Structures are given as C-alpha cells and as structure tokens.
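Excluded from the complex is one protein chain; the other protein chains are retained at their positions.
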Amino acid sequence: MENATQIELGRVNYHHHNPNLAHHFHDMEQQHESIKLGVWLFLVTEVLLFGGLFCFYAIYRAWHPEMFIEVNQLLDVKLGALNTLVLIFSSVTVALSIRSIQMDNKKQAVMFLAITIICAAIFLVVKYFEYSHKIHEGLLPGKYFANPDIAAVNPHIFFSIYFGMTGLHALHILGGMIFLTWVLIRTHMRAYSSSYYTPVEMGGLYWHLVDLIWIYLFPLLYLIG
Amino acid sequence: MNERTFNLPPPASTIASEYDALFYFIYGLSVFFFVIICSGTVFFAIKYRAKKGDEEKLTSGFCHSTPLELLWSVIPTLLMFVIFVWGFKLYMRYFVIPANATEIKVTAWQWNWNFTYGEGAQSNVLVVPKGKPVKLLMSSNDVIHSLFIPDFRVKMDVLPNRYSSMWFQCDYEGEYDLYCTEYCGQQHSTMVTRVIVKSESDYQKWIEENSVTPAGDVLYNRYGCNTCHSLDGSANNGPSFKNLFGKKKMLTDGSTVDVDENYLRESILNPQAKIVKGYEPVMPTFQNTISDDKLDSLILFIKSLKEE
Amino acid sequence: MESGSKSINKKLMMSTETTPKHREFHPHILPLSVYIGVGSALFILTGVTVAASFVDIGGVGNLILALLIASIKGSLVALFFMHLLYDNKLYALFFCVSLIMLTAFIVITMFDTMRRDGIYEQRSSPIQISADIYKNMQKHEE
Partner (left out) sequence: MYNDTEKNFLTHPKGIMSWLLTLDHKRIGIMYLAAILAAFAAGGFFALGLRLELLNPGKQFMDQDTYNKFFTLHGAIMVFLFIIPSIPAALGNFCLPLMLGAKDVAFPRLNLASWYVYMLGAMFCLYSLFSGGVDTGWTFYSPYSTQTSTSVISMTFGAFILGFSSIFTGINFIVTVHKMRAPGMTWYQMPLFVWGSYATAMIQVLATPVLGITLLLLIMEKVGGIGIFDPEMGGDPVLFQHFFWFYSHPAVYIMILPGMAIISELIAVHAHKKIFGYRLIAYSSVAIALLGFFVWGHHMFVSGQSEFSSMVFSFITFFIGIPTGIKIFNWMTTLVKGSICWTTPMLYALAFLILFTIGGLTGIFLGALGLDIQLHDTYFVVAHFHYVMMGGTVIAFLGGIHHWWPKIFGKMYNENLGRFAFCFIFVGFNMTFFNQFMLGSQGMPRRYHDYSNFLKTDLFERYHGFSSYGAMILGVGFVIILCYLVASLFNGKPAGNNPWGGLTFEWSTTSPPPTENFKDDPILKHGPYDYDKVLPKDI
C-alpha cells in the first residue's frame, strides 16, 4: 500500500537509479545544482577572506604611495608574469578537463587534470624561488624586515601585505592541488561520467577562483611602478 | 545647576545642556513608543485571550493594511531624520574647537594620566579655568585609552599613534570625575582622576605655583640647537625659532608644510625628511638621544617664541 | 531598471522551484573554440597589462588601467570558464553580492582612513613616522 503511493509519486525507485544520488535529494539535477550553489557560496566566502587583505592593501597604498612604488621595484615582474601565464594556462586546462568528462572522454580529462596539477606545481616552485630571494635580501614582513637600503618609511608593511596575500594564495593553490589530485584519481577510477561529474566541476570552479584572485594580485603587487 | 537628575548627571559644561536637550527629546519619544507598544501588546493579549469554544472558530484573516503599514514606516522614518540631523549638529559642536581655547596636553599610559600645561606645569589631576574653552591635545604612550568626563558629556579615545583632541568649557567651579573608558589592561579601573575647575585667577595662580622654568630653553642650549637656530630671527645654518611655530614653510621639494607639533617633532627626530627651502640638510638626528618629555618641552619652548 | 530586477527576481524564483517530477541531467557543453579563444585573450591581456605598466600615465592612471585590464580578465574567467554566462543567474547574483560587499567594505573603511584630516590636519598624521624597528636597525649598523 505504502509502496503504491510512492511509486505513484515517482520517487522511491528512482533512488536506486544512480548510486551517486544522496538519499535526501529527489534527482541528480537537484543534487548537482545544490552542490554547485554550495560551492559558489564557498567561493563567496573566499572572496571576502581575501577581501580583508585587499582592503589592507588599499588603505596602506593610499597612505604610503611613494613607499609602495619604491618597494615594488624589488619584486620580479618576470617571475610574476610567468606565474600569471602558468595559472591562466592551468585554468584553461581545468576547464577543458570538465569539457572532456562531459563528453565522457575519461582519458583526456585525466590528461588535462594532470597538466593543471603540474602547472600548479610550477607556480609553487616559482613562488619558492621568489620567496627565498626575498628572505635572502631581508625583505620580510613586520619585525623581521632587515633591509636597510630602502629610504621610504615602513616598507615592512608592504612585505607583510605581500607575504600575506601571496602566502594565503599559495595555500589555496596547495589545497587546490590536493583536491584536484583526488579528483584525478577518482576520474581515473571511472567514478565520473557525463551523468555525474560534479566533483570535477567543483574542483574547476575553485581553481578558476584561485586564478581570478591571482589576476588581481599580479598587477596590484608587481606592476605598481 | 546642581539638582541631581535621574538619568544624567547635572550638566556642568556648556555643551552638556545641548546634549541633554537631544537626550530628553529621544527619551520622550522612546517613552511614547514604548507605552504604545507595551500597552498595545498587553491589551490585545488580554482582550483576545482564547476562550472556551474558540477552537471551533476560524480567526480573522486581518493580515494586511497598507495605510497602517505606511503609518509605521513613514512616521519613524521622519523622526529618524530629525534625530540624525540633530545628532550630527551636536557631534560637530563637539569636534569644532573654539579658536581661543586654552591648550592642555594629555598623556595617557597604563594606568595613569598626565596633564601638561602651556607654562610647563604638570599634574595628575586636570586643572582648568572656569568659563574658558579648554582644548585637550591627547596622546597615549602604549595602548588605546579614552578620556571621559561624564559631567561635561565629553569623551574621546586617546590613541598611541595619532593626536586626538577635544574641548569643553565649564562654567562652574568644582571637582568632577575624569576616567578612562577604553579597556586598557589590568588596572583599567584605577585610571580614575579628577577635573578641578578653578576661577580664572585661581587657575593663573595655580599655574604660576606649579610651572617649572620652561625646560625648553635649557634644552635648547644643552642639545646645541643654539649653534644653528637663533632666537632673534637672525639667519644661520637653520631657520630661526623666533616666530617659527604656526608658519607655513616652503620645502626644498617645492611643497609647503605647516610648522606644527608634528612637523617639529619629525624635524628633530628625522631632520632630513622635510628640509625648509634655502637650508642644507646638515642637522643630525636626535632619534635616540632625546626623550619624549624633553621633546615635548622643546616643542613647547619653540611654541612660546611665537608672537601673539 | 526596476522591471529588470523584478524579472530577474521572477526568474530566480522560478529556477529554484523544486518540481516534483524528476529531471534529466544535461551537461551544457561549450565548443572547444570558446576555451581556446578565451585562453588566448587572457594571455594577450597579460602581455598588455605588463606593457601598460611601463608607460607612465600619471597619478592613479596606471592603477586604474591595471585594475580595468584585470577586471576584463576576471570577467572572462568568471563568465566563460566558470560558466556564469550560461548557468543559473543565481550563482552570478551571489558572486556579485560578494563583490559589492567587498567594494563597500574597502570604500567605507577608506571614508575613515582617507578623511581623518576632515577638520584638523593634526589628527591625520602619525606622531611617529617610521616604526621602532628602524631605530634598532640603525643602532645595529652603528
């Protein structure tokens, strides 16, 4: 009797159609949209998290414009630009990996994901060189600042902001790498197909946001002069 | 003045009565709206209390009334505007300091107050003349403090990195509470002192009794300022101190600067920062040699060389 | 303007209705050319922004130009790579709200930090220009 009404409503049996459908959703579409909305809300929190640092940047830049310009000469535009290109390229590849899985091309999807992760690694390696150079020069945040050659006042604040912003960003790159690696392994294990690829798309959305933040960080930190 | 009021202490400063007017205006409005809402709630709750047999009846569908809803959106909005404008006017009264105000320097630290008067007198209680506007120029040596004199209705945070200022004028002699209201650490609650309002003549007498020979002129010689900065206006390696304070000076880079406390302080600690046009950057820094209070009195000395 | 926002509202409401019948799941696949095109545009714009930084426009001109180019790049990423152009507009709405909040945060905070000299110059400038650490640094050198 109970079964009869449920079948009438067209729900219950559907649960068994797709093993990826959680029990509390009606259908895959609802689940996919819910998760996507959730991820977008997560991205919203990320924007505001970085927002605090952008706000600091704006205020201190407005207070000490000459200091920002002088100190900025010490950053390596070439490395910054290289990293920008690497990140943009990885953004393209992660988008393509989603496209591939949408078209059920597992092999291609894995390949594009692998390229993305490699790009992320390159980004971090370049960052490592930049950081070690800064550390070597004594261009450190706050009280660790130890470079007496700068005439402008309070350059340590610029480096607090620089390390704060790029450091937080690098942490996000690292997090993204871990998540995308997991997605890659799952893709390789044929967990995803054109009927269920939500984690791939979510990883992609996150990765694009990390790219998007860098798109702003690059000119603000490296291209002031 | 002086009958004790229920809500506010007796108004002792000129601004206090303006403050009280707005306070009691909002107070009246609040009582009015509170009585409406409170009596309405209680009245309806009793009048429409469920009786026996009510469970058989539908209640009214009365759930919307544009005029009513407009009424209680528009009237509060208008009142809010009135209060905002009034509050803003009052706020500006607080922040625009009369030009003839007597200036007293306030230094706060954990957990004490120090008041320095123009003539070099210092004290831990604030002594002010009756019937004259007083400006407090305040800075802190450590954390944020806040100077509050409830009977004068004045309060302002005392910051460690910038000067803040406030003013009042008290027309009644007497003693009033003055204390810190920004939590500043362990003994925050002991940062309490008094304002003593004296008549003009008593105030002058007190200043004379307490003023020290302006240490500034001693320091002027001790630190060797005299080798480059004259007191009579004659030219030398550096600008003369005579009439220096309050002037606008042209700098070597073409910009101008107001000679005020901040500029003097900067020029002593970091002389190369802003060089007045026509002079060489030859002055040494006093960054590590001069203490803050000496710096203050040197600045006071330079200020005292200003012609009225 | 008003009717526009109303219709967006309506769309949002409609699109978020949960309908009882179960819906098929159709991925929205973009042609390869879109990704390649947007990718190349991003590469080119990166070059442009680096080049522009070497031209001195004066004042805040460089900053505005750099932010403008960054915003174009950002929009390309958001609209195409993140599918905001094709997806439910709700996502775009939330994303925009976050940007508006961020802008408001920065702008309103700067109402304070930039206008502290509104009445008295004295109150805006720091008492001590540079940090204590530089004193120590100088000492160290001596």
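A, B and C are the chain letters, set down in written order, and residue numbers restart from 1 in every chain.
In the analysis below, a residue touches a chain if its C-beta (ideal position, glycine included) is under 8 Å from a C-beta of that chain, and two chains touch if they have at least 3 such contacts.
Please read these numbers as outputs of a predicted model, since none were measured by experiment.
> In the complete assembly, which of A:48, A:111, A:146 or A:191 touches the absent chain?
The single option touching the absent chain is A:48.
> Quick one: say which of B:132, B:188, B:274 or B:306 touches the chain that got left out.
Touching the chain that is not displayed is residue B:188.
> Quick one: say which of B:30, B:201 or B:288 touches the chain that got left out.
Looking across B:30, B:201 or B:288, the contact with the absent chain belongs to B:30.
> Tell me, which residues in subunit A touch the chain that this view leaves out?
2, 5-6, 9, 11, 22-25, 30, 33-35, 37-38, 41-42, 44-53, 55-56, 59-60, 141-144, 153-154, 156-157, 160-161, 164
> Which parts of subunit C face the unshown chain closely enough to count as touching?
Its contact residues with the unshown chain are 13, 16-20, 90, 97-98, 101, 104-105, 108-109, 111-119, 123, 126, 128-133.
> Which residues does subunit B use to touch the chain missing from this display?
Here the touching residues of subunit B are 6-9, 18-19, 22-23, 26-27, 29-30, 33-34, 37-38, 40-42, 44-45, 48-51, 54-65, 68-69, 72-73, 76-77, 80-81, 83-84, 86-95, 142-144, 146, 148, 150-151, 153-157, 159-162, 164, 175-177, 179-190, 192, 194.
Here, only the chains that are shown with their structure count from here on.
> For subunit A and subunit C, let me know how many angstrom lie between their CA-based centres, rounded off.
Measuring from centre to centre gives 15 Å for this pair.
> Counting only Cα atoms for the centres, state how far subunit B is from subunit C in Å.
A distance of 39 Å separates the two centres.
> Could you please state the distance in Å, as a whole number, between where the Cα atoms of subunit A are centred and where those of subunit B are centred?
That gives a centre separation of 47 Å.
> Could you check subunit C for residues that touch two or more other chains and list them?
Residues 129-130, 138 of subunit C each touch two or more of the other chains.
> Can you pull out the residues of subunit A that are in contact with at least two other chains?
Not one residue of subunit A touches more than one other chain, so the list is empty.
> Give the list of subunit B residues in touch with subunit C in this complex.
So the residues of subunit B in touch with subunit C come to 95-97, 137, 139, 161-165, 258, 260-262, 265-266, 269-270, 273, 287-288.
> Inside the complex, what are the residues of subunit C that reach subunit A?
It is residues 18, 20-25, 27, 29-30, 32, 35-36, 38-39, 42-43, 46, 49-50, 52-53, 62-63, 66-67, 69-70, 73-74, 77-78, 80-82, 87-88, 90-91, 94-95, 97-99, 101-102, 105-106, 109-110, 113-114, 129-131, 133, 137-138, 141 of subunit C that touch subunit A.
> If you look only at subunit C, which of its residues touch subunit B in the complex?
On the subunit C side, the touching residues are 116, 119-130, 135, 138-139.
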